[in-house]
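One chain of protein is taken out of this complex; the other chains stay put.
By letter and in written order, the chains are A, B and C; residue numbering begins at 1 in each of them.
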């Protein structure tokens, strides 16, 4: 839709992008509000119809302005703002205003059809400060109605304390209005909330402004100088927060930051919680995998999209191997679980019975992790605060995951080698489903006695189906394929009689001497070869259709005709064009690929001419 | 114990104080570690026995150092540090070292008898980074063994990200060791965690150092200059965080800040949770009331000391008025509840039946709030994130509070005018206790139909005991007195036949024309007159015994002979001396009053010579 | 939903209490600047059947509709209201009478012709009354109505007051919902003028949706355009009246009344430009949360200066006003223009 805005990194609804104007503006961006009126900046406000008087004059002003400032600056088209609760009384003809050249911004009002623009401004955004539900509703409505490759500007609402959250819900552009107003009201802003200047005994900041003066000196300045100093500090605080948030997006842990930062104000916490309930919205932008640790560090971690997605995919896509005995195990601090001391001990205790046993790990916040998926993000990538105590909500969530699993999948026998909260969970679920679970633990799960108990229990139970080493490896790759591409994908890309090479965890599957997949341990995902891709393409999932060209290196969004909307950033995708097929890694989600006019869509790994 | 350290503000285990040395050092303080070796600073390290060689030489060095630098600088006495897990092999004679004059610091090692000092240093503190349980254990042990009016120094562990939490668990002095080391390892520190310099595309800070340079320029500097710049930034980040934390202590919302800040690292979250479980330790320093809002903004708010104390005092100290009908109501966003629109509607619906009814409000995170205590901190002072959804842990906690109440106090009838989670809680508890609860709500609790239902229900039930307006007011003051001073205090300070003057909520109780108490609406506490004090003193609680002097204005800690250890900051206390009795507000807790040699202990309001 | 529908919807939620039909809504005495002198004035607001425009929706800021009677007062009732009102002026030797209804005094549906002629005759007969000001929407200001009035009111001066609010048709239509155009006003003013009747114009500072700066500049432009037709301009400062769209928005944080600094600025600039024009403003409710205001410190003092100037027409009365909040107002002028649909609440 735009030649002037490009998104290049995403995390949930947050994203990093660039407004490609007279100078490149990195987003998320905090606009110095007053520069909108200063025709020298990269973004210029054409003004309000209230002041211009009528649409003809507005049209004239717009034309003149565009001539004056050129195409590479963004004009906010003449607007006539109401307030959110006002009845709509804007002349229809105002919406027809367009600038035939150059970048434009438009005020967005719910319910009005939207003409093309590079930037949309949420009308009356500032009214929704402290109203989490209303703000989220408005932003979701707006996101539903604007293309992904346009920028979203929330005017007049930003403070250092809420900036991270505003970006997290999807803002690309914010402004300094509140920072300035606060300064002139003698309010001192920080990422941790605002202070009345009069109440401060020192300046809790080391910005270049605050480093130059003491609290008492500042308090004793005349009003204008004082306000100017405060304004500088407030804007510094906002820009520092902005830069931090940008770096947090880059490093893949904005969620962790927001999880803490939202505790500054109840409405921000409410916003986080409400946003998590808009799973579709936030999951769409959440990469399938990351190479940083995921911290599950508050009660609200149970609902973060990575956790919910993992649980849902287990529920919807996972098929257990054909074994009769289920062993439930506790998680370990070290990841993947199987390299931890405790799991190595469990393995030794199982010994020759291991081939009879399907292992499933119980954990908070992920719920359950079948052994085959222990490498899959975030199962091998999370860390939690360990106190030994599980709260009721954790217990509930994990129980629900286990309950869902046990009600779908039947075993001849279920053994749980667990203690404490893990055991309580097993008991609750067993009770609810009327299942018998054998508990083997006495004291500590790694004590000699407990481990001996486990061995003995298995000795008695393990008489049914078994799975040899090759099958076990194959079932791991299949489970990952199903997790990644959907149920049934595993059978295709890891057919029966596949050969599995490589040491754990660097497995590679071969079929009739041809390599089809490689397990990438860092992410716990499968990379597919071109031959694998050829087998997967008929499944018609994760497909990206491209135009009539020979792709190489990476594919840009404009070259894409259509893409599976289920594709997520980081997904393995199959490229199908008239000239070639290929396989690569998605750099944006499928909807963005289909709709965007700018940006890297796919890092191609293999191509094969048709 | 000390002439050189004074604490003047407390919040939980955190505190603001001053080291009164050659220059006054405000604590919490971040020491520039290297200055310990520079004999010109206010704190000087006399060195290690490992290096000095033997105790005689150490003694000599100490004497010489004291002569050189004078009394008003603090000397860290010669020490011989091991590491925490080392067996003790320190010569006993080393502990005997004393400086007969001037301020001193000592290294603290668990299990060793402690000689007097102004500052104690936790041996090997840095080893406990990332080990919440061990650090907390060590700090608690240390706090148990050192007087309250000495400073606690945790060396080598501080980072901007953990500073707030270290102060929250009780650190007074920290240092820059890690900031410097990080700088020389090309690590860029922020309150939100650390970054590898190489990974930064911009500097997420606006400190005077970062404002002077770009990320790329910094990366391209030679190693020494780069490290020096990074060190300056890292220390700036730490000092900004320190100043912020000090202001958060002043403003009474450090907990709220820590509640967010601890999400940076799992071990910090674990530390918060473990600390809350050390209720004795943290409650002791928590003021009884504050004049700022208390934010209950994460799952961990359910265990903060203010919440637990409120619930416990209801359980241990509260006696309901003698009425037959209990009405359970939902809380309101506006506080106190009774001025909210919803509660005003409930009141209108009750109408003439109100005098038959005892009202109890259900709320998260406080559990239950009897109407009489709705003004009492934090019942009138909290705010929560509202999403309409209650998590399982909240439900569990509130249910437990209600269950405790209903199992202790019997009514002829229980009515609950509630919906959603409130109703579920009532049902769970009714079920568990085998009680019948009448539900009157249909749809919304403030709908006409629901309110009519409530009226009708009351019409049918209200035939028993009643309470007139005066009694209702008196019962409010009594409940507050019991809450504040312990069960039975209400009967003493608001005797039968008291007259209650003043408009809600500024009630005053009179007995035989003499005023005994005033309700302070801001805090929801009672202020007692000298006549009231005379009646309370024989109860022997909240008593402070002073020496043979005539107190006026405020009482300093050294003037106190003995104080009730149950006294908390903000408590109303009764001063008993040979020359006079008095009544005032505690500025520190009872143990501190008894033990401290410095600091304001009591703001005296009334005195009467004996 | 159109603006009119929304306003009507809000109106219909209000309850109007029954009131006696022979008692005026309000009467008070005061002082006004009249033709170069400070004179006593008697202001009376009649309770009538109410403004016809207000009954079908009406202006977004107007709460006066709720002063109307629930049934139409008769001609006798209105005359009776007038007599009771005149009683308040017993202490005056000379005074001006200002007559308002919650709508238009010249609308026959509100004030029957019999009552109109009776009242004007009684005023003509009272020698103490030197001037009469009546308010009306422009559609009732016709050759006929003028002649009718002047027939009763011979030697006593007549002035008609018209609530134009702004010279911007866009704002009057889409923000205020006033229901007439600037052209309508001009026509009415010219009719008055040609009949030798003076015209007083009411303007309205800061209707909804308009930024502080836009509002300020709109009034300056309006004064300029109105000065051609009207010798007296009175600038009302919008306040939050019960049962209005403005109130509905204000309760939701979507409206802030004008700053007093804005009217000070307007008065200074317009009086300098038009020294002979009488420009007044009564800062009703100044300093209250529903009223025009600066900060708590200075609102009282600044409002007093505005009142003093309105009486004296002397710009010295507006000199020397200073407060820390003035620099905040200056920033608000800039930023409120760039907030895209939300007022800067402080």
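Everything that follows uses one rule, which is that contacts are C-beta pairs under 8 Å (C-beta built on N, C-alpha and C of every residue); 3 or more make two chains touch, one makes a residue touch a chain.
Everything numeric here is computed off the predicted structure, so don't read it as measured data.
**Q** What shown chains does the left-out chain touch?
**A** B
**Q** Among the options B:40, B:100 or B:224, which residue touches the chain absent from this view?
**A** Here the residue in touch with the unshown chain is B:224.
**Q** With respect to the chain omitted from the figure, which of B:82, B:211, B:492 or B:595 is a touching residue?
**A** The single option touching the absent chain is B:82.
**Q** Quick one: say which of B:7, B:21 or B:49 touches the chain that got left out.
**A** Considering all chains, including the one not shown, the answer is B:49.
**Q** Which residues does chain B use to touch the chain missing from this display?
**A** Interface residues of chain B facing the absent chain: 33-34, 36-37, 45, 48-51, 53-54, 79-91, 107, 109, 121-127, 155-156, 175, 177, 180-181, 184-185, 223-224, 227.
The rule we apply is simple: only the chains that are shown with their structure count from here on.
**Q** If you average the Cα atoms of chain B and of chain C to get two centres, how far apart are those centres in Å?
**A** 57
**Q** Where the CA atoms of chain A average out and where those of chain B average out, how many Å apart are those spots?
**A** Roughly 36 Å separates the two chain centres.
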